[in-house]
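Below is one structure; the comments refer to it alone.
Only one protein chain is missing; all other protein chains are in place.
Just so it is clear, A and B label the chains in written order, and each chain counts residues from 1 on its own.
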Amino acid sequence: MTESLDVTRDELMAVAASREIRDGDLAFIGTGLPMVAAYLAKATHAPNVKLMFESGIIDPKPRELASGVGDYRLALGSPKIAGMAYALSLLQGGRVDLGFLGTAEIDAYGNLNSTVIGPYRHPKVRLAGSGGANDIASMAGRFVIIARLDRRRFVEKLSYLTTPGFLTGPGAREAAGLPGGGPARVITDLAVLGFDPASKRMRIEELFAGVTAAEVQERCGFELMKAPGIAESALPTANQLDLLRRVIDPDGIYLKP
Amino acid sequence: MSAARTKLVEMDEAIGVIKDGMSLTAGGFAHSHQPMALTRAIIRRGVRNLTIMGVAECWVAEYLAAAGAIGQAYMSNFMFEGFGRCRRFSEAVETGEIATEDHSHFGMICRLQAAGLGLPFMPIRAMSGTDIIERPGFEDAAAKSRRIESPFGGEAVRVVSPLKPDVAIIHAARADLDGNVQLFGATSVLEEQARAASHVIVSVEEIVSADVIRRQPELTILPGLLVDALVHLPYGAHPTGVYGYYDHDAAHLGEYYQASRDREATDGYLRRWVFEMEDHWSYLDAIGMSSLLRLRVDPALGSKLAARPS
Partner (left out) sequence: MVGQDKTCSLGDAVRLISDGDAIALGGARGYDHPLAAVREIIRQKRRGLHVVGCSKSIAMDLLAAAGCASLVEPDAGPRLRAAALGLPMLPLPDGADRSFTDPSARPFVDPFTGETALAVRALNPAFAIVHARWADAHGNAELACGLNGESEGDLMIARAARRVIVTTEQIVSEAAMAVGRGCAVLSGDRVASVVEAPFGTHPCDCEERYAGDLPGLDRCRAAAADPDAFAAWRSEYVDSVADHWGYVDRIGSRRLMGISLNRACRA
């Protein structure tokens, strides 16, 4: 009876993102929709996922949704709280299966920009900088990007390449000595995108209900490939929506109407 | 055991070592345990042309940038969780007032670790293939990082050179007079910063007896041998928090964030909360003890409870 469910874009993205978490993963989680997606996965199909945060908080049991990875509410129930070097060195040691990242700009190879718009030395806009993003993208087993589709975000050429997707294409990550597997999926508000195994270029893999491939392409600033069989992305279940709305983010901190 | 001289000094004496043009790193991250009282005092001094060697001390960087105190920044990421960009820092970069040299978090950490360990470089598996390496800022690319062949054969590996700050400013929970410093909760990059820096200044919520420290030595994040100056500054992280003591002051952080929209409002904020404050006590009284006490965290939950009618 999914037609009667009134689902928001953020909810679609959170649910689609949560599906990317495999039970038993050690997942590096950032603020925002990734946190919502992670707790949804933990409450449903991935009860054994261990969540880790760049602040050095490992496997906590927060009672409330935190406003960030440094939020003291997040630390509740954690068996191990350390510092940033601890968390990031576990990442470099190959322990982390999955990371979630947001971004200001993304290109066809899943490379990300969170540093500058415009030239590096006199930028038009100075953004936050890499933070843990480059580390996660370089060294996690795989990573997933969560970003709304927008021609200004999905660009042909990044102003600055902060965070490595597949860099220039096949073999480039290996040549650069990056140990992690690279980007696996891009969760947008219209579709779930992935990467063509041969060319490493971004492609449409699943469409949300009522969305066409043409609409997706329209909102993207580069040419998207298409996976051989594009599926319709499963709608959130009533249980997932209930968990999101009543338990995980009842105040709508990250899930906007 | 010889009688150790106490490390405890007044704030003005502690920060007196910080001079124009020095490099500075600050502890804390997000809205937690950033040395804000020390930062306000540094701003009041009118120190100029500092080089920030920062990992995640966003509020320190933003305040110093707002005051025009920063010349350049080795950095990874400055951003306000739950709010948005560090506007004054960002604008100063956009106008060319602050020059930047970007890194990943782990990149900055590895450079500080190399300095702390006295090593000529530290291998790292991140940053390769990206503009963090390919498009240098103010630092000479070859001085920052290289790709070298592993001496044990097989692979090429990226290495980064050390970064040694002149001064580290840190705020923690408690210390004894010997400067043995303890902190509860997540510890940011304190250890790496204290080991790397030439001079370490620590402010703490409480000065406690040596017994208290020695009963729980595993909580000691910085032994006194790493600490040069100790300052007693209750609520010294405000408007950020200290785990086990008080939460961050979201309303006050929001007030700054709003003010940072434009130069005039920012100057108004700095005037009111920094320049017109004679000392740390004046600042705390301007905030009000009643407001500060309402930030206390719940002893079991670690964060402050929802506000009640009072």
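The rule is short, and it goes like this: a contact is a pair of C-beta atoms (placed from the backbone, for glycine too) under 8 Å apart; a residue touches a chain by one contact, two chains touch by 3 or more.
Everything numeric here is computed off the predicted structure, so don't read it as measured data.
Enquirer: Can you list the shown chains that the omitted chain is in contact with?
Expert: Displayed chains contacted by the hidden chain, ordered by label: B.
Enquirer: Which residue among B:29, B:63 or B:245 touches the omitted chain?
Expert: B:245
Enquirer: Just to verify: which one of B:139, B:206 or B:255 makes contact with the chain not shown?
Expert: Of all options in B:139, B:206 or B:255, contact with the hidden chain holds for B:206.
Enquirer: Quick one: say which of B:71, B:165 or B:234 touches the chain that got left out.
Expert: B:234
Enquirer: Please identify, in ascending order, the residues of chain B that touch the omitted chain?
Expert: For chain B, the residues touching the absent chain are 173-174, 184, 205-206, 234-235, 244-246, 281, 284-285, 288-290, 292-293, 296-301, 305, 308-310.
Keep this in mind: only the chains that are shown with their structure count from here on.
Enquirer: Can you compute the centre-to-centre distance for chain A and chain B, using the mean CA position of each chain? Integer Å is fine.
Expert: 28
Enquirer: Show me the residue ranges of chain B that touch chain A in the complex, using the header's touch definition.
Expert: By the definition above, chain B touches chain A via 29-32, 55-56, 75-79, 81-82, 85-86, 89-91, 93-94, 96, 99-100, 102-107, 109, 113, 124-132, 134-135, 137, 147, 155-158, 185-192, 241, 243, 247, 297, 301-303.
Enquirer: In their shared complex, at which residues does chain A touch chain B?
Expert: Answer in residue numbers: 31, 54-57, 63, 67-73, 75-76, 81-85, 88-89, 91-92, 111, 114-115, 120-135, 138-139, 160-164, 167, 172-173, 175-179.
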